[in-house]
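Got a structure here, written out as structure tokens. Questions coming.
One protein chain omitted, others in place.
Read from first to last, the chains carry the letters A, B and C; within each, the first residue is number 1.
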Amino acid sequence: MPWTREEMAERAALELKDGFYVNLGIGIPTLVANFVPSDIEVVLQSENGMLGIGPFPYDDDVDPDLINAGKQTVTALPTSSFFSSADSFAMIRGGHIDLAILGAMEVAANGDLANWTVPGKMIKGMGGAMDLVAGVQRVVVVMSHADKAGNPKIVESCSLPLTGIAVVDAIVSDYGRFTLDRNARSLRIDELADGIDLETVRAHTGITVLAG
Amino acid sequence: MPWTREEMAERAALELKDGFYVNLGIGIPTLVANFVPSDIEVVLQSENGMLGIGPFPYDDDVDPDLINAGKQTVTALPTSSFFSSADSFAMIRGGHIDLAILGAMEVAANGDLANWTVPGKMIKGMGGAMDLVAGVQRVVVVMSHADKAGNPKIVESCSLPLTGIAVVDAIVSDYGRFTLDRNARSLRIDELADGIDLETVRAHTGITVLAG
Amino acid sequence: MAKRKIFSDAETALAGVCFDGMTIMSGGFGLSGNPEHLIAGLLASGVKDLTVISNNCGADGFGLWTLLNNGQIRKMVSSYIGENKLFAELYLAGKLELELNPQGTLAERIRAGGAGIPAFYTKTGVGTVVAEGKPVEEFDGALHVRESWLRADLSIVKAWKADPEGNLVYRKTARNFNPNMATAGKVTIAEVEEIVPAGSLDPDHIHTPGIYVNRIIQGPSYEKRIEFRTVRPREEEPA
Partner (left out) sequence: MAKRKIFSDAETALAGVCFDGMTIMSGGFGLSGNPEHLIAGLLASGVKDLTVISNNCGADGFGLWTLLNNGQIRKMVSSYIGENKLFAELYLAGKLELELNPQGTLAERIRAGGAGIPAFYTKTGVGTVVAEGKPVEEFDGALHVRESWLRADLSIVKAWKADPEGNLVYRKTARNFNPNMATAGKVTIAEVEEIVPAGSLDPDHIHTPGIYVNRIIQGPSYEKRIEFRTVRPREEEPA
């Protein structure tokens, strides 16, 4: 059975290492914060200008001046810091963030990522996605393995407008956990969801899949 | 009689306008702070990271963490602010400082300035001088009109290594107050020291001098 | 100068600085840290054909959306205009220009505008539509695209506190683009929740030095609309 959103977030949390500074994208990646192993400490960055994101506030602690990049109300921690947008992206662009976990529409064999727009539909804008994938040390994508019609989202070459070139390092999908070997242009299986086999993955993947 | 250092500083202070943000160089320019007209307010910037320089401290108020760009102990004012070197020079480079008053070795007809080194002598470094002349809105030079041998320091073209090109707007020397017309490559007299006449100025100036 | 920087309200602070066709930077991330009263002042002024540089363009009924709704904006320079149906309609109808920037590139271009840096190189956007038509060059083994500075005729920013000299302090994530935009306007007007006496702000903790601020108003009240109120339940008390 394919993994649920929570199961995907839990597997993506395996990417976290003690001491990491991490940026989590909107959607499933935000859920990763709920699965940080208890024996490690990570610091979450929000590109609107915050390091050290705490849990969501209690109802009576909501502060409109304290939001994350998804514009959700959050809280601060005793060691949090706030800074300007330019300083925030200097931090991102300068390579100081260890890991970003982001959603995606397409990932190519060479690590190209498309996750910001579908031509013909309304343009919303890329927000900080292009800066994040270009700047952070390691990019992990969390997404459904195939689209609703069952077509692969991991493809030889992206058909959608790119967010960044050769940036994706690993993928957590509802089918499993994978490492992308950008040089070999192949996907290596690290773990499969119960009931998902190699055949199924290969049938719904547009690039070479290795059994890991 | 040529002006004294104090008289030169007093004349340079005529360049100050109400509301100006000003950077004063080391030496005579620093003295300009003593001659700010009482009916105007100016804010002094120090390129090591301070806006709003107060007077020198009393002996028992000296703070080693509070110095100006000449490394002299100073004081803060109620509206002072401190910032990093990069922020300080962003302020300077971005054109936010209205006026810099600086010393000089040579000024050329087109406004070129040489004030940081003499080849063959020990190099001390340009410090913030190149940034200041390139970034501030108006540059006023305070210097002796001629060198010790009586040779002009205002010349057709600088022989010393440049600090900046076409940057000087006005000069206060011991002979008088002058405006440099960079397009016409000439020096216009605004005021002469008592006993200094046009002949004397022309004899010690390497470019065209106009009677004002 | 001090007191002369303080104006009574948005209308008087905006007097003499607005003209049709001008470029305006407006601080804020979503609806957080928005110059609410100055936006309302622009609405009242009727100034039009605006190019507005702002990370977003308000949200339905709020912030810059009101200027869009009043037909005052010709072009937006933003990174994300998702929460705005009106924007979509006007854009698809060809009534609005849009220049999308990666958020970090937008922030850095504004910082560069204030800092006198006409161009800089970044990895962000290489190989994407963002880099089309721009010089690309390799540094340290990676391709970088050249981006240029952004400056404005007017910057409107929202801070928490100001002193009479215009020194500003922001609060939490309401800081966002505000300090960067404050440096990049020919004229910068700040609105704050409180104007405090000189000497009330610690000189070590000024986020925007007064040199960048030409005019200040104290807003009478702040709506501070929350876009996505997200909360957790209180843990149960142990019995």
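Everything below uses one rule, namely that a residue touches a chain if its C-beta (ideal position, glycine included) is under 8 Å from a C-beta of that chain, and two chains touch if they have at least 3 such contacts.
Just so you know, these numbers come straight off a predicted model, no measurement behind them.
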Where the missing chain makes contact, among the chains that are shown: A, B, C
Listed residues B:T79, B:S144 or B:T163, member touching the removed chain: B:T163
Sole residue of C:G116, C:G166, C:G185 or C:G219 that reaches the chain not shown, by the stated touch rule: C:G116
Absent chain, residues of chain C that touch it: 108, 112, 115-123, 137, 139-140, 144, 148, 169-172, 175, 202-205
Chain not shown, touching residues in chain A: 18-19, 21, 41, 43, 45, 51-52, 76, 78-83, 89-91, 93-97, 135
Hidden partner chain, residues of chain B it touches: 46-50, 55-59, 62-74, 76, 82-86, 88-90, 92-93, 112, 122-131, 134-135, 161-165
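As a convention for this text, only the chains that are shown with their structure count from here on.
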Far-end chain from chain C, centres as C-alpha averages: B
Between chain C and chain A, distance of the C-alpha-averaged centres to the nearest whole Å: 27
Chain centre separation in whole Å, for chain C relative to chain B (CA means): 36
Cα-centroid distance, chain A relative to chain B, in whole angstrom: 54
Multi-chain contact residues (two or more partners), chain C: 111
Residues of chain B whose C-beta touches two or more other chains: none
